[in-house]
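Note that one protein chain is taken out, while the other chains of the complex remain in position.
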Amino acid sequence: MKYGILIVSHSADIAKGVKALISQAAPDLSITIAGGTDENGIGSSLEKIQQAVDDNTGDEILAFYDLGSSKMNLEMLMEMTDRTIHKYDVALVEGAYIAATLAEVDSPLATIEDNLKSLKIK
Amino acid sequence: MKYGILIVSHSADIAKGVKALISQAAPDLSITIAGGTDENGIGSSLEKIQQAVDDNTGDEILAFYDLGSSKMNLEMLMEMTDRTIHKYDVALVEGAYIAATLAEVDSPLATIEDNLKSLKIK
Amino acid sequence: MKLELVDAKKWINLFVEKLEKNQTDLNELDTAIGDGDHGTNMKRGAEAITAAFEKKDPENLSDLYKATAFAMIQKVGGASGPLYGTAFLDMSKAVKTDNLELGDLLQIGTDGLKRRGESDTGMKTMIDVWQPVSDALKVNKFDQKVIDNALENVKNLVATKGRASYLEEKSKGHIDPGAQSSAYLFESLIEIMGA
Partner (left out) sequence: MKLELVDAKKWINLFVEKLEKNQTDLNELDTAIGDGDHGTNMKRGAEAITAAFEKKDPENLSDLYKATAFAMIQKVGGASGPLYGTAFLDMSKAVKTDNLELGDLLQIGTDGLKRRGESDTGMKTMIDVWQPVSDALKVNKFDQKVIDNALENVKNLVATKGRASYLEEKSKGHIDPGAQSSAYLFESLIEIMGA
């Protein structure tokens, strides 16, 4: 099982930066991002999330988000897709980093989720 | 007392995005950022942190960071400066957002720190 | 009472009008206790609704609510997008088989808001307008006073959901922007009910 990582942020820059940061530690993972609104303003876009899910080549997807509307749009997408997406209510940057580090070395989901527990803040 | 916000991240994009995100909720605060290495690679730069502290016009500074070297460089700078900097071991994006929201409406430090407590993950 | 297609269309069109007219006011409310974009967000949604209706005139209630939902979901960009979107999508599904009583229909929308927002009344959100309006319609007591009371009530609440919740006590004394945009929705309803 190879997990993919999905980053949903209000900001296209944050999403891009998180991808760059975690790619360093997890170069073999599929990491796709949805940042900002359709017009790249601050906000979220279901279409971008949809695209990022479609583009993600992971067997299952570990998803991270920042604030309210990112979460709601992500949940909306989860109701619409048949991909398996695990959504985590944890610190965006730090959670995605740890999950990616562990997924890179083929850690089982239980280990990843165990490590994310202490980052739960939402 | 008007607080300033300082964002220290491994990524210039993350730092820029966090600033854009929290500026929306806190347009009146001084928010300065230090993201990436001197060459804008992934990493941290004491010089950028120094500059961001110098540029921050807050009376005191609330500082947020992502990972290891951002933290150590921030602490290094704190030993060198005579500005008052409060460093928080909390989720970067979410912590900075909440702190900025509260600082914007002139909440006292105790209230801000109280709200950050549940975001402590480091 | 039940709404027929022609009136429902007028309802949504009036809502769109009000959103476009009151963009600045909604932004200002959101500036006080949020990120200042609720007017801009809803304006984007309003334009998308108009565009959708122009592209394809809805032929039944279900299509009308669905087009409204999709426009909101796709174009709003803030929390209100998936919220209004879910409400109208659930309403669209509900009217598919049966033109429900308006109070029951709006209750389904309200339940959608609660599900999407993981929230309930008393949290200083749009739900605090949707719920009393649904309740009033169910007992045929819906009028402007219901909306006015709801807004008055929402103003005095401390937010426990959405961005405003970070402000805690300081969120008190402000009208929630989503509650205000919902007030426009239901003031539009009064206008077409009266007509």
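To keep things simple, chains are lettered A, B and C as they appear, and every chain counts its residues starting from 1.
The definition used in the following text is that a residue touches a chain if its C-beta (ideal position, glycine included) is under 8 Å from a C-beta of that chain, and two chains touch if they have at least 3 such contacts.
Worth saying up front: this structure is predicted, and the values here are computed from it rather than measured.
Although it is left out of the displayed model, the omitted chain contacts the following shown chains in the full complex: A, B. Of the listed residues B:37, B:51 or B:118, the one in contact with the hidden chain in the full complex is B:37. Of the candidate positions B:31, B:53, B:67 or B:121, contact with the unshown chain belongs to B:67. Residues of chain B that touch the chain left out of view are 37-38, 41-47, 67-69, 72-73, 75-76.
Residues of chain A in contact with the chain left out of this view: 24-25, 27, 97-98, 101-102, 105, 107, 111, 115.
The rule we apply is simple: only the chains that are shown with their structure count from here on.
Viewed as a network of touching protein chains, the structure reduces to a complete graph with every chain in contact with every other. Spacing of chain A relative to chain C, judged by their CA centroids, is 30 angstrom. With centres defined as mean CA coordinates, chain C is found 36 Å away from chain B. Averaged Cα coordinates give chain A a centre that lies 23 Å from the centre of chain B. Chain contacts: chain C has residues 35, 37, 163 touching two or more partner chains. Multi-chain contact residues, meaning those touching two or more other chains, occur in chain B at positions 24, 97.
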